[in-house]
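Note that this complex is displayed minus one protein chain, with the remaining chains in position.
Let's look at chain A:
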């Protein structure tokens, strides 16, 4: 055989190599909610690039609302097609799970985002500047606060319509986060929803120094925690040799034996599993805002523009709890005797810490921030249950809580004085006499936070605590009820302040919102009352959805 022929045969064998890389098989239809939202976000970027300034606001609002509504319709379509129950499976080459919890949480996130976009688009609350109606976002984020560039931007009537594509990108990441079925997707989704939120935090029109400070704190701590998450992922990869959830779970359960002696030091090494699992949990607990990883919450909630705070408080929590549930129930169930005591401790300090520190707060937004920490603790109690009821009660609680939060922050945007929103509690004194309707609506939200019957908060808390008690976490329920009582004290205190104290002469006025914010608040009240009065349908829905695919 000649030399040339040898080369030739090498070429032919190479061309006909049997182990071709298979082309990935993506189920576009089942991923359509995420794809619609991310596609609309890119359209939003193009609108920013090509449309004249005057037309951008209407175009962006239209694209965002249509995209979120279409994505929600797609989620409903998938759920109606039994993808949440009998046809639940892992799509996109093992990267995304399409199952009940994923679809339930995606639907919740999309509805929350839709309502949040209404509050983002509100332009009636701030006074008209140079003949232009303005929203809560800076005229030009890059301009130095109080500088000439800012004055020129305000005079020219600039607005930051980039917030709409940013929200859509964040929502896209949040949709993937609870359905991520491998650790790499989890990490990428975390960053995709975190990075737009960091920017959104820095965009407030009033109190810009405060807003930028919040953004810098959120960004540095967020990047720090995601580095921990990533190192945890690296250790879990070293432990299992794969980042797929089912693969790691198999190694945890001992179904995979060490194949080669060379891997004896890493594969199946419990130290890697425990440290890696702890670091990944740390990253997720940071996003949830659980004590002791809650330090950023009050500052960021206070400094960020209030519509952003409402969106962040509601949607981030839903997405992060979804990811936490999937991690604990799909990847690490074999390790639950190790993580349950830790999560017990975290849940206890979160419930008590959030409730006790909230009592001392004097700012409405910080108060709601600490209350969100306490609520994270209540939801963790449901997570610890490790029963199917635990999953469904957490899903229900998240849906109920997110609308109460959105509504409460939307009310905060209405109470204003000359400096913008009047968030100091002393200014809320006597609000019930000035504007009974707004005060009454806020009281409904506070009662729901406190868990008073006939509101969604009661139904959610009852479901979560019942699941925790059935799951053998009785002492946790006792502590939960005690911290609910502490929390109820400061919610009621605000109600008393609004209705039973004299209004201040220099007190704030309540701005009359456009139909956008009004409908956002109305949806919040409606969901709160419906889930409180007739929760059964939604509890059934959550319990149907409460099975993870593996």
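Some observations on this one:
The definition used in the following text is that a contact is a pair of C-beta atoms (placed from the backbone, for glycine too) under 8 Å apart; a residue touches a chain by one contact, two chains touch by 3 or more; residues count from 1.
Basically, contacts and distances are computed from a predicted model.
Considering only "NADH-quinone oxidoreductase subunit K", "Cytochrome bc1 complex Rieske iron-sulfur subunit", "Putative tricarboxylic transport membrane protein" or "ABC transporter permease", the record for the omitted chain gives "NADH-quinone oxidoreductase subunit K", by its UniProt protein name. From the options A:237, A:329 or A:548, the residue with contact to the chain not on display is A:237. Here the missing chain is touched by one residue of A:104, A:120, A:164 or A:198, and it is A:198. Residue A:212 is the one among A:60, A:212, A:350 or A:455 that touches the chain not shown.
Note on the undisplayed chain: of the listed residues A:299, A:389 or A:421, the one touching it is A:299. Contact between chain A and the unshown chain involves residues 141-142, 144-145, 184, 187-188, 191, 195, 198-199, 202, 208-210, 212-217, 219-220, 223-224, 227-228, 230-231, 233-235, 237-238, 241-243, 262-263, 265-267, 298-299, 302-303, 357, 360.
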